[in-house]
Each structure stands twice: as C-alpha cells, then as structure tokens.
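Only one protein chain is missing from this complex, and each of the others stays in its spot.
Letters are used for the chains, namely A and B, taken in the order the chains are written, and counting of residues starts over at 1 for each.
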Amino acid sequence: MTKFLETALIIHILLGLVGVSSVYFIWTGFLKKTMKLSSLIKSGWIALVSFVLSWLSGGYYYVAYYGDNVKPVIKAGDYPWAHSVFTETKEHLFLFLPFLTLMILIALYFYGDKLDKNEKLKKSLTLLSGITFFLGVFITLAGVIISGANR
Amino acid sequence: MVASIVGVSVSILFLLVMTVVSELVPELKVWLTNSFSHHWVGKGVLSIAVFLVFFGLDRTYKTKITEKGLVGAVNTLNILVIFSAVLILLFFIYEGLHS
Partner (left out) sequence: MPWDIIIRISHVIGTVLGVGGATMSQIFIFKALSDGKVSKTEDQWLKITYTVLRIGLVILVISGFAFLLHSRLEGFEERLYSARTWSKIIMTLIILINAVLLQVRRIPFWLGSSVSLVSWYGSLVLGVWRGLTAGYLGIFSVYIIAIFVVAFILEKIRQRMKISKL
C-alpha cells in the first residue's frame, strides 16, 4: 500500500469516527429539555463535512486499492463473508449517512428554534439522529470486521 | 425542509433499488462501471443527482405542509431508512450464503 492510500484509509476511519461522534452529540442534544441550537448546528456541519470527506477518501481507497488487493485476500481466507456481507452492506449503507446528516442540519436551520415547543417534531428528529448514529456504528464496526479478515 | 425530506427519501429508496437490482441484473452493474469507472461511484453520483432533482422539483412546486404533516414525513423517512438498511443487510447475507 502506498503512503497516499494509507493516508486515505487513516482519513476515512478518523473522519468517519468524528462524524459518528458528532451525530451522537446531536442525538443527545435533542434529548435535552432545552437544546443548545448553535452547538447542534456546529456538530451538524462537522458531521456532514466529516462524512463527505470520509466518503471521498474511503471511496478512493476502495476503488483504487481494495478491489484488487484486499478483496481477493479476504475471499480466499477464513472469513470470506467479511467481504460478501459486511463490505457489500457497508459500501451501500455509507451512502445514506451524508443525506441523513444533511436532513438533520436543514431541520436544525429551519425548525431549530421551534423544536423546544414542538415535541412531536423534536421526537421524530431525535429518532432520525439516533438511527443515523446506529447506522454509523454498524458501518464503523463492519470496517473493523473487514480489516480483521484481511489475512 | 419538505424538499429535503422528499429528496433524501427518494435518494434512499433509489439506493435500495439500485443496490438490489444491480446485484441481480449484471448488465446494470456493467453499465454503471463503464459509465462511472466503478459501480459504487455510479450509485453515489446518481443518488446525489436524484436528491438534487427531487429537491429542486419540490422547491419549484413549493409543497405546502402542516406541522403535523411534517412530523409524518420525518417519521416516514425514519421507517424508510430502517427498512432499507435492514433489507440491504438481509439481501447481502442471503447473497453471501448462496454464492
């Protein structure tokens, strides 16, 4: 693996983690009686930018290196399901994250100041951020499974 | 906000359909690879395009929605995301068991 690909993988993982952490912060922020709207909006931006950059760096690594170098090793090894189930699922579910984060950010911008009075909408958005967090966790752990199968 | 809910919902539905169909219809995967250098890049680019189209359409026609309707729309998106994610996982588990 070249240094550039190594860097792409490192950026992909670390920014993915930053994104998931930011979504967790938003989720717990929605659960408070009084939301700190400016902090949530900042976290929303951090999450969106992190997921987009993680998407791009991970995508580059996947297209330029994974297919020819890692996938055959995993498929020939003891854990071929790591690719057929987890890589395949992860690469498609990851595409959801920037859209969902964008949705949350738009909601915060247009309805953020009304949410403390609109319990039902707040609950729906809390659920959306919780779902986004768990999707992010699944994707992160799928990455651990895939990396561990590369032997 | 309505436009973004519409755009995101249709994009996720599109991704679900593209994911399953491209695995079942190899010609679609080949077309995606030939058009975008990689099928995954194609799905990403097309899902962004779908989002922008439906976001734009909704903004153009200025859909009016009550606050109750907005809650319903977000809840529908929540169900759609869970359904799509579970379906994609189950699909690849099935494919993994039968490959």
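In this text, contacts are C-beta pairs under 8 Å (C-beta built on N, C-alpha and C of every residue); 3 or more make two chains touch, one makes a residue touch a chain.
Because the structure is predicted, anything quoted here is derived from the model rather than measured.
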Among the chains included here, which ones are touched by the excluded chain in the whole complex? A
Only one of A:26, A:115 or A:149 touches the unshown chain, namely A:149
Tell me where the left-out chain touches chain A, residue by residue. 1, 6, 9-10, 13-14, 17-18, 21, 24, 27-28, 31-32, 130, 137, 140-141, 144-145, 147-151
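One rule holds in what follows: only the chains that are shown with their structure count from here on.
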What whole-number Å value describes the gap between the mean CA coordinates of chain A and chain B? 16
In the complex, chain A touches chain B at residues 55, 59, 62-63, 67, 80-81, 84-85, 88-89, 91-93, 95-96, 99-100, 102-103, 106-107, 110-111, 118, 120-121, 124-125, 127-128, 131, 135, 138
List of chain B residues in touch with chain A within their complex: 1, 4-5, 7-8, 11-12, 15, 19, 37-38, 40-41, 43-44, 47, 51, 67-68, 70-71, 74-75, 77-78, 81-82, 84-85, 88-89, 92-93, 95-96, 99
